[in-house]
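Only one protein chain is missing; all other protein chains are in place.
Our next item is subunit A:
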Amino acid sequence: MDAGTPALSVDGLGKQYGRQRVLESVSFSLRRGEVAALLGENGAGKSTMAKVLAGAISPDHGTVAVDGRPVTFASPRSALLQGISFMPQELIYVPRLTVAENICLGRLPGRLGSTSPRAIRRRAQDEAQTFDLDLPLDRSMDSLPLAQQQQVEILKALARRSRILLLDEPTAALSSRDSDQLLQLTTTLAARGVAVLYISHRLDEVFRVCDTAHVLRNGRLVSSSPVRDTSPREVIEHMLGRPPEEIDFSSEARPQSRPVLELTGWHRDRIPALRDVSLVVGEGEIVGLYGVRGSGAETIAETLGGLHADVTGGTVVSGRPLRHLSTPLAAHRAGISYVPADRKSQGLVAILPIVQSLSLAVLRSLTRLGVVRRRREAAAAAGLAEQVQLRARSLTQPVGELSGGNQQKVLVGSRLAAKPKVLVLQEPTRGVDVGARLELHRLLRALADEGTGQLLVTSDVEEAVGLSDRLLVVRDGRIVHEITHPTHASQPEALQAAGGPE
């Protein structure tokens, strides 16, 4: 390895949209075998940076050099030819082709346009063995879980002899076990000389696998330091531009409160199965439900949202037993408000204005003789927007134009509109920047203090221990562990119980 020339160097990079500077004289370099983190809040310029490097957009100023040679990327394809591979959050693959075919896509073995399934499989097999990956090569790509799809995509990049790998929040939607595997793969690649630029919101991962941390704020690089010389606290401070506030929102011991939600003997045979799940959420209590993907924790949340009709067992809301919970409407009527995990596909109608998004779930109460009472609606929306501390240009703006954090606030606000007896939140801060996450956590805590019982279903262990008054750990469809008053020190305990790393 030639220690002198960096694999990738970026010098004085600038990009402007209209009057807004998205990137301003950003310079950094990446050695071979180095794993560098690119950190920053949403809107700090991380995605723009990644897109410049991936050749999707061209910068206004500055240069990019690969192995010391200045390069210009006319297109994603030319970036690829220069040895840079970009793995976006939403993977791009051909769903119906097999894993082997996807790996070889674009450079199929054979000549004169003829190829054979066997040759393709052999080549894919070789590649997988080179990197010690065990992949079901003959299955179709869309039948794989996300974690394996990512591995295929990484292998595809490596098969093209990429020396520089850009990963955009690869673990955002992974369980902790899958995340660990991906991080492991990242370090393996680095050991073989691949330079990795890792974009992430998760500081714990950064501190586990990265050598260097670059922090962007408002388009400028505000700090670059080896991770061993810095701390998560310091990094957050750089990201926010101010010292972070205390993030532990779990409250003090709470007197036994009236139960608002009681589940007894919930059972489901279909995968993900549930086995005799019983739990109680009290008034003003935040009960955390932590589990890895497929553990059944999500299923409990979705069932409370009215999405699974095949769960049996008893459900009592505020002392009233429910006869059925088979549709979202039934859940609403019972006083359960459900905040789904995926705000884009399940939560919000992107083209609706904020006002209408906030009133959507309570239109009935704002309607007289079928006509929406607009003044009432506007007043209600304004109140909710203030309650969730929404930042928007105007309430008539389409909700899809907002940042992830503000969209999430609208989603939570729309569910609060119904004044629910119990609030069921699934991954309430997924893909949300640090600042908005803090605000959302503060909001949920304030709601609890006002008496709203909450069931917080999350696969983010930091959130689980930081926000819950009581934490239940779900594994293989059962509640296997309970931690009363979890603190940050409870993280290993929760991970252990959920079946995470020892």
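Here is the rule we go by: a contact is a pair of C-beta atoms (placed from the backbone, for glycine too) under 8 Å apart; a residue touches a chain by one contact, two chains touch by 3 or more; residues count from 1.
We adopt the following convention: contacts and distances are computed from a predicted model.
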item	value
Undisplayed chain, where the name is taken from the UniProt record, one of "Vitamin K epoxide reductase domain-containing protein", "ABC transporter permease", "Gas vesicle protein" or "Predicted Zn-dependent peptidase"	"ABC transporter permease"
Hidden partner chain, touching residue among A:Ala44, A:Ile103, A:Leu279 or A:Leu423	A:Ala44
Candidates A:Cys104, A:Ala128 or A:Ala361 - the one touching the absent chain	A:Ala361
Contacting the left-out chain in the complete assembly, out of A:Ala273, A:Ala350, A:Ala382 or A:Val480	A:Ala350
Per the touch definition above, residue among A:Ala191, A:Val372 or A:Ala446 touching the missing chain	A:Val372
Hidden partner chain, residues of subunit A it touches	17-20, 22, 41-45, 47-48, 51, 54, 56, 76, 88-90, 92, 168, 218, 305-307, 328-329, 331-333, 338, 340, 345-352, 356, 359-361, 363-364, 366-367, 370-372, 374, 391-393, 396, 400-403, 405-406, 414, 435-436
